[in-house]
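As you look at this complex, bear in mind that one protein chain is not there, while each of the others sits in place.
Coming up: subunit A.
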Amino acid sequence: MSLLLTKHPMPEQEVTARVENFDEVTLGYTLELAKAEAERCLQCKTAPCRKGCPVEVDIPAFIKKVKAGDLDSAIAKIKEVNSLPAVCGRVCPQEEQCEKYCVLAKKGEAVGIGRLERYAADTARNKGEAITAIECSAAAQKVAIIGSGPAGLTVAGDLAKKGYKVTVFEALHLPGGVLMYGIPEFRLPKDEVVQAEINNLRKLGVEIIVNAVIGSTFTVDELMEKEGFDAVFIGTGAGLPHFMEIPGENLNGVYSANEFLTRCNLMKAYRFPQSATPIHVGKRVAVVGGGNVAMDGARTALRLGAEQVSIVYRRSEKELPARLEEVHHAKEEGIEFQLLTAPTAVLGNVDGWVIGLQCVRMELGEPDASGRRRPVEAPNSEFVLDVDTVIIAIGQGPNPLVQSTTKGLKTNKKGNIIADIDNGATSKPGVFAGGDIVTGAATVILAMGAGKKAAAAIDTYLQGKKECSL
């Protein structure tokens, strides 16, 4: 049998149709396509692909089940270690993780591991997975989880399965973290996928309390001393967006990507006025940054009716940190790329609205601390991009509320919580942390990996605590 060097493409919405709607762009494999793609896997004994996955999904084992058409076993295999496979299959940067290490990637394209994972998860969900609540005894120890992003949800799922009484506290009115407010509907459907996965956790017995800001409604110390929680996990994610610190950033028409995307995703502003939250998008939009967040901002602006959308990024295409698929989709949809370009000022009119983005061109100089060549300003290269909306997607600092109200919780210079990389332990006994609040903005699966390790450590800690009190 000759080896197919390329992945089976996944069916997608036509470009012309999809830029007019917020429905999911990729449609997922059919059973035939999934089986055919599963055929490509060589079932390597050493399974090099697994070491690229932060939670070490048993990739060859689940693919073997897909190939045999036994989807129940396939999803069971994945769920042993990954409680959000429909999410990961869609948003993991596979080319940097599992698929990077696939042996097939040496000669051609890797096995479409993410696509198969998604297929298995979607099939199980559409069929209606049977989930039985885990009974927890009256004596079960209580764990509080702060933040319902992928890190918190992973800890919640793992500990509920072990019989702990788990309560998740979420500041917003819906759980999911960035999965709800950041990543757009057209990449990750909110009701069908995110809330469905979260409902599975509820069925397991996890309690989720929304509209609860820890640090205010309760402090961490109150949770432990007054509310009877035996351990706490902090997964509060990335917080306040960075701005460029250039003139004009407070003009009307300048958004942080967080605000722009939150209005659109969490508040459903794309349905305005049926949804009450407004969003402004002009005719010509510049999105500053080159990561997933920037691509999401750009593609969202396009769908909201912008005529021309440009990504403004100070390095070259090679350094774009976004997932390959996102860059590819963005280009297909007609997003322009102003590479090696850095903004120097946002220009405004007398009424306080954006009328342009002043930029300079950059050249790549010597490598910097990150090993990437540092962009330096090209002389006399100033020019103005004719835009009326600017979306800034250059990163975020940590969410500050918990750190500033918790005694004895150590943070680093940037304000991130310091936690042990292997078990999530913080400087405060009984308090664990993981995800973006510890690492700074990273990925869904890394946050889940951190959650996984913390859940195991919390289990060990609580068993020890129980023995002491016996």
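Here is the rule we use: a residue touches a chain if its C-beta (ideal position, glycine included) is under 8 Å from a C-beta of that chain, and two chains touch if they have at least 3 such contacts; residues count from 1.
To be clear about the criterion, contacts and distances are computed from a predicted model.
K.L.:
For the chain that's not shown, choose its UniProt protein name out of "ABC transporter ATP-binding protein", "Sulfide dehydrogenase (Flavoprotein) subunit SudB", "Cysteine desulfurase" or "Phenylacetate-CoA oxygenase, PaaH subunit".
P.N.:
In UniProt, the chain excluded from the picture bears the name "Sulfide dehydrogenase (Flavoprotein) subunit SudB".
K.L.:
Just one of A:E95, A:E129, A:D221 or A:E259 touches the chain that is missing; which is it?
P.N.:
A:E259
K.L.:
Touch as defined at the start, partner being the missing chain; which of A:L347, A:L401 or A:A456 qualifies?
P.N.:
In the complete complex, the chain left out is touched by residue A:L401.
K.L.:
Of A:G352, A:G408 or A:P429, which one is in contact with the hidden chain?
P.N.:
Here the residue in touch with the unshown chain is A:G352.
K.L.:
If I consider the whole complex, including the chain that's not displayed, which of A:I134, A:L172, A:A196 or A:L364 touches that chain?
P.N.:
A:L172
K.L.:
Please give every residue of subunit A in contact with the chain that is not shown.
P.N.:
Output for subunit A: 171-173, 181, 210-213, 216-218, 239-241, 243, 249-252, 255-256, 258-259, 262-263, 267-268, 271-278, 280, 351-352, 399-401.
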